[in-house]
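Then we have subunit A:
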Amino acid sequence: MNIMEHIAILVVITPLFGAFSTPFVSLAGKKAADIWVGIFSGLTFVFSILLGLKVLRSGIVIYTLGAPEPAIATVDYNGLIFPVRILLEVDALSALLALVISLIGFFAAIYSWRYMEHDTGVEKFYTLFLLLLTGMLGIVLTGDIFNMYVFLEIMSISAYALVAFRKETFEAVEAGIKYLVVGSAASTLILLAVAILYGVYGSLTIAQIAHLIEVSPSPLIWGALALYLTGFILKAGIVPLHMWLIDAHPAAPSSISALLSGVVIKTGAYAIIRIFFTLYGVEVMNRALIGWIIVVIAVITMFVGGSLGLIQQDLKRLLAYSSVAQMGYIALGIGVALIAFNTTAGDAGLVGALFHLLNHAIMKGMLFLIAGVILHQLGTRNINEMGGLIKKMPITSACFIIGGLAIAGVPPFNGFVSKLILYEASAMISPALAVIAIISSALTLGMYLRVIQTAFLGRAPETLKDIRDPPASMLIPIVILAILIVIFGILPSLPVDSIITPAVEAVKNQASYLSAVLP
Partner candidate 1 sequence: MKMSEKPYELSVIVRTVARLLFGLILIFGFYVIVHGHITPGGGFQGGVVTALAVIMLLAAYGYEGVVTEVREKILERFESLGAIMFWTLGLVGVIATATYFADVLYKGTPGELISAGTIPLMNIAVGMKVASGVAVLVIIMSIGMYYSRKYQKAEKEGAEE
Partner candidate 2 sequence: MDLYSISLTLVLVVTFVGAIAAVYFRDLLNAVVALAVMSGGLALAFFLMEAPDVAIAEAALGAGAITAIFILAIGETEREEKE
């Protein structure tokens, strides 16, 4: 069997197999389970890189399940040729998201080795962890709206269980139940939207529905769009449906917080992009109205996240609010791209949104891993109880300062570059938007300066005497992510030219997404 031919499905089924084989491997001890999970998340990462290379080299990759050949997506029924099979359709946008997800997933898995050493039931943790990875990768790779819902549920249900994993703490169980209820409500809305689209067009393949919407737009699909948007706004943690995020992300174990804040909410952003630009297409929708709705929501999100993050005393809660604010920037880019589609401003908005998505995944993944280190070493999440950590744990503190400054948009780190692109894109639409975005950035800077000033600089309280840098398996993922932040900041054209621009081209080019599947 040729591995490159099956690379698209391998990205999804590798973590799936790892998930269900972990309970058997863990019979041989915790070390074996650790290494097993490391191998499988690492393999997923390697396959994602290979998939990305294939997409960059030969365009959109189609993989059809149950067909005699991967590229055959259609069925011939009495001379009528149409796509009915379950298929994965991977363009540059999907490949970019898959790369980011498996990168953060790999580092979080390695980090979990030592971080979870005091917990019981680690094999269940690893199973759910790999299922979470499977769900996210499935959402971004699939070319079928019902499969997208199924993978969304796989992802969400493992996320609910993982948030409540430390079931002996009251906070985790409460956050898990809240996340479960609101997440199920959002999933139901998404399922209803899928049902409406299937009822109207009799198909579940994204390309086929997009083609039919172009040919004959029915008034019902706008109701489906509203349902879709509400569901994915909740999954993406955008205001006013961000409240579960504030409870759930701090309550989860830190390696899971890194995944939840780094990439799980990004799948919501991915789905919004995919629905707007591919499923519905910008031709049939009232771009100005929908774009302005997104922009207004984004502006509110940035302000709420930034201003409420400023008054938090809990480090992980502060990071969660920061995630809300940064999702606002990504939504701003999407909205600007909708309003000014196919102009300089629109392209810059998309580049900014996708680059900020990549940057925020790296930065927030790293910051949550560091918050986990602090929780692991100090046993507290309250900022006011910390102090002078830079003398006790220099490497961790340096990484946190880099990450905090980067996420606040301080040059020369990567967060500044993506925010600069977003400022300029939104200024071309309306200068007021850019002003609000810069003010929100100042709020973000304020909340990270508070942490840096209080926790890392200054004098250490008497209680923190024998604190050290964490063991290597926890430190190495953090350091690598910090190095990535600096590299992407100093050489921004390296990621933008190689992976972001192809993804933007893929988003803009709806016709090639359709023609890859349709006869």
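Selection rule, in plain terms: all candidates are chains of the complex that A comes from, given by their letters.
The rule is simple: a contact is a pair of C-beta atoms (placed from the backbone, for glycine too) under 8 Å apart; a residue touches a chain by one contact, two chains touch by 3 or more; residues count from 1.
Source: prediction; values computed, not measured.
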Report summary line: Out of 1 or 2, the chain that touches subunit A in this complex is option 1
Report summary line: Interface with candidate 1, subunit A side, in the complex: residues 1, 6, 9, 13, 16-17, 19-21, 23-24, 63-70, 86, 127
